[in-house]
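Here the structure comes first, spelled out in structure tokens, and everything after it is commentary.
Every protein chain of the complex appears in place save one, which is left out.
Now for chain A:
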Amino acid sequence: MDTRVRPKLRVATTSLAGCFGCHMSLLDIDERLIDLVELVELDRTPLTDIKTIGDCDLGLIEGGVGNAENVEVLRTFRHHCKVLVAVGACAVNGGIPAMRNSFALSDCLEEAYIDGVGLYNQGIPNDPELPLLLSQVHPIHEVVKVDYFLPGCPPSADAIWTFLTELLAGKPIGFPYTQIHYD
């Protein structure tokens, strides 16, 4: 009998220009979360208090790249994760936030902070504490190399479960027809 304790895989997650819906869909695996924590240990993720990412086996990225901080976080994740996954439509192709690419960034900012209805003390926020927006929203594969893509807005809990269990088992990943959708 093999009594060695198998080291758990370390997993980090983050949300860039995302809505946290993909994280909610991950939590939608419900009681299977208990099975999951038997297999993985969480590093930096919105679900833990860890502020800086350590070396991980798997990084799950939700959201596209919309500002300078997103770029920095994404590059840090790529640096520390052996396998990096684009989770959800935003990470895969920019998603809904990329609809702002149809407009000039200055027009978006002026509409939100200067011309919008009911605003007072108008002005575009310019504190250096705030990350600057990029001129366009980008899918994450335009910034770093991505190993797997999991489409959906959000991907269903079942699709996330299929992906995680087959990846953790070292199997080739195959989805049933109903688990893959882009919407």
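The definition used in the following text is that contacts are C-beta pairs under 8 Å (C-beta built on N, C-alpha and C of every residue); 3 or more make two chains touch, one makes a residue touch a chain; residues count from 1.
Basically, contacts and distances are computed from a predicted model.
The complex includes a chain that is not drawn, and of the options "NADH-quinone oxidoreductase subunit G", "nitrile hydratase", "Cytochrome ubiquinol oxidase subunit I" or "Multisubunit sodium/proton antiporter MrpB subunit" the UniProt name matching it is "NADH-quinone oxidoreductase subunit G".
Touch with the chain that is not drawn comes from one residue among A:Leu74, A:Ala98 or A:Leu134, which is A:Ala98. In the complete complex, the hidden chain is touched by one of A:Ala89, A:Leu134 or A:Leu167, namely A:Ala89. Shown as candidates are A:Leu58, A:Leu84 or A:Leu150; the residue that touches the absent chain is A:Leu150.
Touching the omitted chain from chain A are residues 86, 89, 92-96, 98-99, 101-103, 136, 138-139, 141-142, 146, 148-151, 153, 177-178, 180-183.
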